[in-house]
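The complex appears here minus one protein chain, its other protein chains still in place.
== subunit A ==
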Amino acid sequence: MTPGAGARLGTVLARLARRPLALFGLIVILIVVLAAIFAPLIAPFPPNEQLFEGLTLEGAPLPPDATFLLGTDLLGRDLFSRLLYGAQTSLIIGVVANGIAVATGAMVGVTAGFFGGIVGAVLMRFTDLMMAFPALLLAIVLAAIFQPSLWIVALVIAMVNWTQIARVTYTETRSLAERDFVEAESAIGAGRARILFRHILPHLVPTIMVWATLGISTTVLLEATLSYLGIGVQPPIPSWGNIIYESQTYFTTAPWLVFFPGVAIILLALGFNLVGDALRDILDPTQKGRY
């Protein structure tokens, strides 16, 4: 945007780092991102290779030890390596699916809220319709029609998740459009585009940011659910959700197979939530100096 945008990002990051909880969230996200990017370098074993020494003589998975840091799964694959590669899937879903959802939702919500009238009514009734549709059912139908794949999962999640953000931005845009300063902008001769982009959208940024970060965690969870139901990311590609799905029946005998991917999902979701909360406060100039 402006030449100062880079510097501003720097100060935002610096202020994030000053809050212990946000810093924790930031570190968790960073670790997951690095793990996903450098998975081929870090992973001790190929994620899909069934290792002979990865199973006991009876064919049971191994608990965590020095070779297999987090143990092995039912087919003798290294769980640590699979989790690292699974981070790629989870992040792609989290960023891409959620990104599409946020962009679509915000666009629909702001358009409906700012222009109102028939356009607004049609858009919002469509949103209501989508909201009323059971998300999981829609996902199942879509997954059944198309061959399940990472990208289909992303698309399904995007189609399900945009409605809430459309609702939220719609109401907020409507209330912003009624604010005195918007009227004051009209009085000095500001055009509709200027009012929308300079005076309404900046006020929506905190809301959108919070929903985007919160959305990442729900998206990762939804992917886990879909994979758990067997209509998400297809084996042998690892995702945190389908690792749990594959291992659920062995929960009592090999609890690490459910425990570690479960913890990974919770931590990543928590990390994004903490950062999202902090961002909302930081991006509000009226809160400046309060922390």
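Here, contacts are C-beta pairs under 8 Å (C-beta built on N, C-alpha and C of every residue); 3 or more make two chains touch, one makes a residue touch a chain; residues count from 1.
Here, contacts and distances are computed from a predicted model.
This complex has a chain not shown, and the name its UniProt record holds, of "Diaminopimelate decarboxylase", "Carrier domain-containing protein", "Sarcosine oxidase subunit alpha" or "Glutathione import ATP-binding protein GsiA", is "Glutathione import ATP-binding protein GsiA". If you put the hidden chain back, the residue from A:Leu23, A:Ala60, A:Met107 or A:Ala190 that touches it is A:Ala190. Shown as candidates are A:Gly10, A:Pro40 or A:Pro202; the residue that touches the absent chain is A:Pro202.
Touch with the hidden chain on the side of subunit A covers residues 179-181, 183-192, 194, 199, 202-203, 285-286, 288-290.
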